[in-house]
Structure formats: structure tokens, C-alpha cells
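Here the complex is missing a single protein chain, while all its other protein chains stay put.
Take a look at chain A:
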């Protein structure tokens, strides 16, 4: 198995505080990976570094077969390499319809002139229908996305990820604020997506992670504390220590 994403020896300091400390993670394709860890462990910062939002102080981030370095590429360039990201707080374009949100994300040329002269195609429309069916928003396509429920917005954002057709999906706390039923549906969507791609899910909730049924990486103070199947890492004494020592986890 060759790795799709290879993060090695990455560190990042914010105002003297080491948010990421010699972090190394490898993701293969396809793969479903859960990243857990207490608040402030650096999970979101890890995604910021991979997607180009934050530049690390040291370390390497390599991508794809050619081991191209992602450091120094802009957010848009990284996205176009095939990395999609869902934010912790659902961020969809609330003034626009569900269909417009998905259409914007659809994999198509991204330049201003290509977009200006873009014409809707039957294939595009069909792809939007497929994604809408996948995320359960078929009936909501014409609705303004600001009117959706919290859970529906989270799905829409996952749908936008799928529309980008990325090789790697980074999903930050998709189940936050969801009901038990919605969480179950979310795990199903993510597991199906991971059959053909690499999917990295950050989550607090152990039940959710258990249902994902995948390899787990435990992050603590910006460093990998343990890695392996969920049962393996949860029986690790250092992990138990970290989690029992914190009430917010």
C-alpha cells in the first residue's frame, strides 16, 4: 500500500505555544481513518496545515504518487490536487440554494472565464441528483441552504466535498450537534465514500468512531499518542490517562 498523504515531523508554534509537535501521519488510498483526541489536541490545525491554511514551522507534507510537497501551494491549488475539506462549523453558502452550493463544488474548470461561460450540462445535473440522493437532500435541492437544519447543512457540506470528487476528504467533527439518528446516517455516508477514497474523520464521540469501524489515530498535544484499531488504542494506558485526565473529551 503506497501512501496518498504523508505528513512527517511537522511542528507548528502559535505565539510560543506548540500546537503541533513533531506530528507524523500517513494516509493510504482508499482508507477510512478516524482522528480522536481531547480539545486543543491539534486536530483542526493538522487539517489547516494539510489544506494550506496554516504553514508549519518545520516538517514535510507530501502528496500522491510523485510525493509532491504541498507546502507552499495555495489553498486553491491544494484543493485542485484532490483534497476536500469540511469545516468544524458547517460552512455552506446560506444565501444560495442547495443545488447552487453543489454546482459550485462540482468538479469543473475553476478559472474565471471558464466559470463565466459555463453552461449547465445534463451530466452535471445528473451528478448533482446523485449526490443529493447520497446525502439525503433530494427534496431540498431548490431550498435556500440557510433554511436547512443543522444536520442537513453538515450533509450538504459533505455533499459539496463529494461533488469535488477529491482523492482525500478531511472531515472535521461531522457529527457535532447531530441527533443519534443523524449520526448513524452520517457514518454510513462516510463509510461509503471511503470505499473509493481516503477519508479522514476528526471526531470526539467514541460511539461514532466505533461505528466507523476503522483505524484510529489518537492525537495529544500535537503529537500522535497511539494508532491502531479502536479497542487497541482505548486500552492503551497513556490514552486512558489522557482521556480520564480531561472532562471535555
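Convention: contacts are C-beta pairs under 8 Å (C-beta built on N, C-alpha and C of every residue); 3 or more make two chains touch, one makes a residue touch a chain; residues count from 1.
We take it that contacts and distances are computed from a predicted model.
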(message) As a check of understanding, state which of "Aspartate carbamoyltransferase", "Amino acid/amide ABC transporter membrane protein 2, HAAT family", "Benzoyl-CoA reductase subunit C" or "Sarcosine oxidase subunit delta" is the UniProt name of the chain not shown.
(response) "Amino acid/amide ABC transporter membrane protein 2, HAAT family"
(message) Out of A:79, A:98, A:158 or A:189, which residue would touch the omitted chain in the full complex?
(response) A:79
(message) I'm checking contacts with the chain that's been left out. Which of A:5, A:20, A:131 or A:160 qualifies?
(response) A:160
(request) Can you list, in ascending order, the chain A residues touching the missing chain? (result) 51, 53, 74-76, 79-80, 84-85, 87, 91, 93-96, 100, 103-105, 110-112, 115-116, 118-119, 160, 164
